[in-house]
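Below are the structure tokens for one structure; questions will follow.
Every protein chain but one is kept in place in this view of the complex.
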Amino acid sequence: MSDLLTPGDQLTEEAGEEQRPARGGLARYLASKLAGALTSLLLVVLLGFFLFRMLPGDPVQTMTAGREVTAEQIAELRERLGLSDPLWRQFLDYLGALLQGDFGDSFRYGRPVGDIILERLGPTILLAGTATVLAILLGLWLGVRSAWRHGSRFDRTATGVALTLWSVPTFWLGLIVLMVFAVGVGPLPGLFPTGGIRSIDPPPGLLPQILDVAHHLVLPCLTMVAVIFAQYQMVMRSSLLEEMGSDYLTTARAKGLREDLVRRRHAVPNALLPSVTLIFLHLGLVVSGAIMVETVFSWPGLGYLMVNALEYPDLPLMQGTFIVLAGTVIVMNVLADVVYRFLDPRVRAA
Amino acid sequence: MTTPTSTRALTWQRRGRALRTGWRSFRAQRGALAGLAVLLTIVALAVLAPVLTDESQLGIINTMSNPALAPPSGEFWLGTDENGRSVLLLTWWGARVSLLVGLAATLLSVFIGTFVGIVSAHFGGWLSAVLLRFTDFFLVLPSLVLAIALSTVLSRGVGTIVLAIGLTAWPTTARLVRAQTLTVQARPYIERSTALGAGHGHLIAKHILPGVLPLVFANTTLAVASAVIAESTLSFLGLGDPTQISWGSMLKFAMDSGAVTNGAWWYLLPPGLGIVCVVLSFTLCGRGLETVLNPRLRGR
Partner (left out) sequence: MTTREQDGAPSAPRPPLLELRQVTVDYQSRRGSVPAVRGVDLTVDAGQTLGLAGESGCGKSTLAMSVLRLLPRSAQLGGDVLLDGENVRDMSWGRLRAVRWASASVVFQGAMHALNPVRPIGEQIAEPLRLHRSTTPGAVRARVNELLDQVELPVARSTAYPHELSGGQRQRVMIAMALACSPRLIIADEPTTALDVIVQAQILDLLSRLVTERELGLLMISHDLSVLAACCERLAVMYQGRIVEEGPSTDVVRTPTHPHSIALAAAFPTVGDPASRLVTPRDTTPDTPPLLEARGVSVTFPGRGGTTTRAVSDASLTVHPDEIVALVGQSGSGKTTLARTLLGLQQPTAGEVRFEGHRLPRSARALRAYRRQAQLVLQDPTGALNPRHSVYEAVAEGLRIHRIPGDETAAVADALNQAELRPPEEFFTALPHELSGGQRQRVVIAGALALRPRLLIADEPVASLDASVRGEILALLLRLRVDLGLSTLVITHDLGLAWNIADRVIVMYQGRIVEEGTVEQVLLDPRHDYTRTLLAAVPEPLTGRAAATPNTTDPTRQEPTDDPTEVTGV
């Protein structure tokens, strides 16, 4: 949050790093980035594995709770789950399986975690993807307008709204939206479904089914956009304000360019670059937002899955979702670095 | 003649003057001033809650006779919860835990962040490289996911929530402090000080820390805001202390008791608005402080 509001300070550091002569070429750069990402992924796996081992209570007892089991059955189950091996052995086994795409079996569902995650990936991508794209478009547009006329009534209103929405907890906004638009308040009837991704009895035909999903998507998506667009707006606004005093804009004006051309051709392309990095840095926020929105709207995605696993508690499922969510953000950040390198000629190899 | 003591006295006078100038610049920003006023009011109310209200009414035993989930009335201005407790009273008391957790978690994360930031920027070499890698790793890790994981494995309680938030929120501070330390270190006065014979201790204590702390202070204010949100989120997910009333846990109970489907807006709105007020106030104050400290931002 704090670095969202003060991108300038981060930028100074990045600018400093850019000044190093860019040598060594793209392959070298990519290799170092990939190595870094792999280390991070390994750390995530390590963290996920050992953190959840610290859980109080015995997973076997949780699994067998409420059922008649003999001591032999418990011992057998422990053996089957590999829980009687030493911890480092368990980790190596886990890592080995992971490399083959095997996340282990869920305690709760008794099915491979990988399969469950794959099923839930689609809805999350649909929700988070749609919301992120809309939020970026809205945020960047508002940010550019605000910065260009900073101090104006438009800027003050837009910034005020952004700051307020920024201060709203995602889940609470979801609850209010749910109450007003899905349940209905006073004379207002419930306009949208209260949860899920499709109706219990979906209408026949492809188009009606798509419309049904879209109908279900409206509220969670709106909630998410409302919560995350503010960061894009503030990042863009600060970056553009940072550029506004630049000498090259004076040059552009001196050349006789119209103000909107000065903005479109010179200021915005420069301001976009730092924004891109910051946007990707804040991807973790999108993930947090998705978890809470999915929980409130019972959206069958990864976040909801994780919260469900938490309540059970379903150790392999929690580990799996943790690794996938954190891993996604790490991979996206590597992508951002690569994209940035192509966008900014100063970082691109000479 | 001026003696060292009076020189020191004059130095303090100068600091006082600087503080007054800063306050004037802060006061000139309407948003920041409003944020500060709201914040002070909420803090005062939260501190004085035991004096001004009847704590016994928070116990379910004492509220059995009250109507459950009743809309606002003359007796209960903000209605009641599913146990017949006054929502106003709950919200009032909830502020205490929310603020306490927010502040404590922020102190923890700012302390870690400042330490890591300065060390990784000031001392080069492998230590810096490792710390930087470590910071970047935690920076991209979705902090809510990590906080959920942490508060799941540790025993339920206020301390756990503080730890979970504190241990996940520090990387932004560390990045900020690192950047600022690098900026300060590039200043020629560091070179001058080194040429005068200064060691690491002197440089950090006399030049780097004073140059970094104001920014850390502004950052702290902003970090409290996100910590308050994080607390409510974790409590809402049922990871908080079930015996303590916080705004997040109130909303969890509201959701569990069907306040949403019953249209019990009086149960949902007060804790949420409480969070928004506190978070917005801290954010406005933090931005105000940033503007005071960084005149370049003025007018933004």
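Per-chain numbering from 1; labels A and B assigned in written order.
One rule holds for everything that comes next: a residue touches a chain if its C-beta (ideal position, glycine included) is under 8 Å from a C-beta of that chain, and two chains touch if they have at least 3 such contacts.
Computed from a predicted structure; not experimentally measured.
Chemist: Where the complex has a chain not shown, which of A:Arg89, A:Arg111, A:Arg156 or A:Arg346 is the residue touching it?
Modeler: For the chain that is not drawn, the touching residue is A:Arg346.
Chemist: Please pick, from B:Gly16, B:Gly159 or B:Pro210, the residue that touches the omitted chain in the full complex.
Modeler: Answering carefully, the residue with contact to the hidden chain is B:Pro210.
Chemist: So that we can see where the missing chain sits, which residues of chain B does it touch?
Modeler: Listed in rising order, the touching residues are 1-4, 7, 10-11, 14, 187-189, 191-199, 202, 206-207, 210-211.
Chemist: Considering the whole complex rather than only what is displayed, give the residues of chain A touching the chain that is not shown.
Modeler: Interface with the chain not displayed, on the chain A side: 20-21, 23-24, 28, 246-248, 250-258, 265-266, 269-270, 273, 344-346, 350.
The rule is simple: only the chains that are shown with their structure count from here on.
Chemist: In angstrom, rounded to a whole number, how far apart do the mean CA points of chain A and chain B lie?
Modeler: Centre-to-centre distance between chain A and chain B: 23 Å.
Chemist: Per the contact definition, I'd like the list of chain B residues that touch chain A in the complex.
Modeler: Within the complex, chain B contacts chain A at residues 31, 133, 136-137, 139-146, 148-150, 152-155, 172-173, 175-176, 178-180, 182-183, 186, 215, 219, 222-223, 225-226, 229, 232-233, 236-239, 248, 251, 254-255, 260-261, 263, 265, 268-269, 271-272, 275-276, 279-280, 283-284, 286-287, 290, 294, 296-297, 299-300.
Chemist: Going by the contact rule at the top, pick out the chain A residues touching chain B in the complex.
Modeler: Those residues of chain A that touch chain B are 1-3, 5-6, 8-10, 12-13, 16, 36, 39-40, 43-44, 47-48, 51-52, 54-56, 150-151, 160, 163-164, 166-172, 175-176, 178-179, 183-185, 194, 238, 241, 281, 283-285, 287-288, 291-292, 295-296, 306-307, 310-311, 313, 318, 322, 325-326, 329-330, 333.
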